[in-house]
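To keep things clear, I will list the structure first and then write my remarks on it.
The complex appears here without one of its protein chains, the remainder shown in place.
As written, the chain order gives the labels A and B, with residue 1 at the start of each chain.
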Amino acid sequence: MFAGLDIQIPRGKVTAVMGPSGTGKTTLLRLITGQVSADSGEIQVAGQDMRVLSRTELYVLRRRMGMLFQNGALLTDFSVFENVAFPLREHTDLTERLIRQLVLTKLQAVGLRGAAELMPAELSGGMSRRVALARAIVMDPELLIYDEPFVGLDPISLGVILRLIRRLNDTLGITSIVVSHDVQEISTVADQVFLLSGGKVVAGGAPQELKTNPTEIVKQFIGGLADGPVPFHFPAPDYFSELMSRSEEP
Amino acid sequence: MRKSRTLNLGTGSFVLLGFAALFFLTTQTTSHGLAVFGPAHYQVTAKFDNIGDLKVGAPVSMSGVEVGRVTKIDFDSNEYKAVVLLRLNERFNKIPTDSDASIYTQGLLGGKFIGLTAGGADTYLKDGSQIDFTQSAFVLENLIGQVLANFTKQKADEQAPARADPKATEKTK
Partner (left out) sequence: MIGELWENFTDALEGLGSVVHFLFRLVGNTPRVLLRFSLISQQIFNSGALSLIIIMLSGLFVGMVLGLQGFQLLQRFGSEEALGTAATIGLVKELGPVVTALLFAGRAGTALASELGLMRATDQLSAMEMMAVDPIQRVVVPRFLGGVIAMPLLAGIFSVIGIYGAQLVGVQIMGVDSGSFWSQMRSAVSLSDVTEGIVKSFVFGVACSLIAVYQGYYATPTAEGVGRATTTTVVTSAVVILFLDYLITAAFL
């Protein structure tokens, strides 16, 4: 899938990863989180080589990461409170009081403390993503990964998530990786942007730099142009000859 | 966490019900259960020349009343006899030590069972006693053979003085 991909994600900053559909942005995330292993090459997270980790070591490493899935991926049988409390209950021996305080604090950070008793089915898309975010930060991770967090959100919810990404990154002093299509939006909060295409990085740098990047694919992506290196037409035989051959049928 | 109480209650009841069902099946539908939870018992042995197709679990009766069960069938290689272990109900503890144990057939073609006929002794069977007077199972082939043998014998006897009763049964001591 990738050929010669070389990315360095800086610590403590918000990094956006963008690219046309199918270039493997989600696969990149899976490589970082160890859900998928690389055929060749090296992946280093927090100084550890992902390939040599055992299952237990991988789990230990994952506790330092938080991931926000595209659709929130809340556990449907548990309430909002229980969802956020889940990592605490599984990995720590904290008392109920402490857990309660922690959960409410995190929910407050995402603005949903009042929704603690609701069930996931009762939440809107934006709300469930915020709950998932609260859950992702409950163990105070060092790395936060967002997989397409803006998909299907209305402008207000989108703005909320954007603000949260930036604010959490700064107040918690963590590293954030955001995979997204929304060029305009993510450029407002990202410190650095990588554009993937054809299995490698075609552009990288501060958001402003990308806007002035002369590469064709970058221009098409940033400008949202219908045609360019990513063609408008799906490969098809010659138009005229296909039309003509059809009309010859009795 | 609140609904976990009713949940546990439900699970507990279900498991209890399930085990009760299994318990019922193993004890109430088979002959084994009566031994485990029935009234107190004592065991006696009896040796037979031939037990026919007597099976473990076959009833032991006296005057037609069931007083126990056959619990084990073994073979004595010193005396070349079958050793049958009888478990008798403690309620019937006045069976004389000189009683007779015979193997009968239920109905015409049913399974075998052991019938006890009371003797006249003053001492009674207790746990570990042995019944000395036994009568083997009725084996059809033997009877036919016997009848044929006696038939030919009778013919020969017509030329000779009186004979002993051809239907003598052997009492084993």
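Quick notes on this one:
As a working rule, a contact is a pair of C-beta atoms (placed from the backbone, for glycine too) under 8 Å apart; a residue touches a chain by one contact, two chains touch by 3 or more.
Quantities reported herein were computed from a predicted structural model and do not represent experimental measurements.
Within the set A:T27, A:Q70 or A:Q220, the residue that contacts the chain not displayed is A:Q70.
Among B:L22, B:V65, B:A121 or B:I144, only B:L22 touches the chain that is left out of the view.
Chain B residues in contact with the hidden partner, per the touch definition given at the top, are 4, 7-8, 10-11, 13-15, 17-19, 21-22, 24-26, 28-32, 34, 57, 59.
Residue positions on chain A in contact with the hidden chain: 33, 35, 59-60, 62-63, 65-67, 69-71, 73-76, 86-87, 90-91, 132, 135, 139, in rising order.
Definition applied: only the chains that are shown with their structure count from here on.
Taking the mean of the C-alpha atoms as each chain's centre, chain A and chain B sit 80 Å apart.
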